[in-house]
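Missing here is one protein chain; the remaining ones are kept as they sit in the complex.
Take a look at chain A:
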Amino acid sequence: MAAQSGMVDPAIFQDLQARTDEDTAVRDELKEFVQTLEKQTRNILFVLSRAHSTPAAKLHEVLKAAESPIDDAVATVSKLSDAASKVPYYKFNQMWSRQMQDLVFTILFWGWLGGKNEGGEIKNGRLLTIEELGQLLKIPVNLKDRDAFHLTIEEYLHALISLVEELARLARNSVTLGDYARPLLINQFVKDLLAGFQILNLKNDALRRRSDGLKYKVKDVEDVVYDLSLRNLVPKKEETMQE
C-alpha cells in the first residue's frame, strides 16, 4: 500500500482487468462454435422442411439427406462441449442455450419423422428422450454432480415446444398431401405432450410463457382432425382392416 498515492491500489484493477480479459477470450472462442452451430442447424431445418411437402412414401429420402448436416452439427457440439467444459457451465451457458434448443428441436423433428429407425419401414411418431439425444449429440444430459457441458432439461423442454409447433404445421400439410392418418397420430402425440407439460410447476419464465401457448397448437391440430371427421375422411382404426 506504500506505493499507492491515492485511494485505489492500481493492482486491484489490473487484476480485475486480467480476469475480465480472460472471460472475453473464452467468450470469443465459444462464439465461433455457437455461430457455426447456428448455421448448421439452419441447414438441417432446410432439409427437414421438405417433409411438409413430401408424401410418406418418399420421406426416407428427406431423412437420409438430413443425416449429413446433423453429423456436421454433432461435430460442432463436440468442439463446443470440449471448450465449454473448461469453464463454469452456467457462467457462459446463455451463449449457446438458444442454439442448443434449436438444434435439439431439429433432431427431435427428424426422430419423430422416423429418422432414428435403422432399416425397416419409416414410422412416424417417435419421441426421442433426453437421454437418446445425449447419445446422438455425444454429450451428457441433466448433469448434477459435476460442472461440464451438457443438455439441460429446460433446453429439452423448449425443444419439445418447438416440436409441437412444427407438428401442428405438419398436420395441415399432411392433409394437403392426402395423408389423413397422420393428423390423428399428431393429435394424440401433442395431447400426450401437453398432458406432460401440465404437471410441471413452471415459474414465471420463458419456458412458462412458451408452454402456455401449447394448448393453442394442440387446438390447431384438433381442428384439423375435426375437419377430417366432419367429412368422413378419418381412416378407420388400424385394428380394423381398411375397406
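We adopt the following convention: contacts are C-beta pairs under 8 Å (C-beta built on N, C-alpha and C of every residue); 3 or more make two chains touch, one makes a residue touch a chain; residues count from 1.
We take it that contacts and distances are computed from a predicted model.
K.L.:
The chain dropped from view, which UniProt name applies: "Conidiophore development protein", "non-specific serine/threonine protein kinase", "Translin associated factor X" or "Ubiquitin-related modifier 1 homolog"?
P.N.:
"Translin associated factor X"
K.L.:
From the listed residues A:157, A:170 or A:214, report the one that touches the chain absent from this view.
P.N.:
A:157
K.L.:
At which residues does chain A meet the chain that is not included here?
P.N.:
Missing-chain contacts on chain A: residues 1-2, 4, 6-13, 15-17, 19-20, 23-24, 27, 88-91, 127, 129-130, 142-147, 153-154, 157, 187, 191-193, 195-197, 199-203, 222, 225-226, 229, 234, 237.
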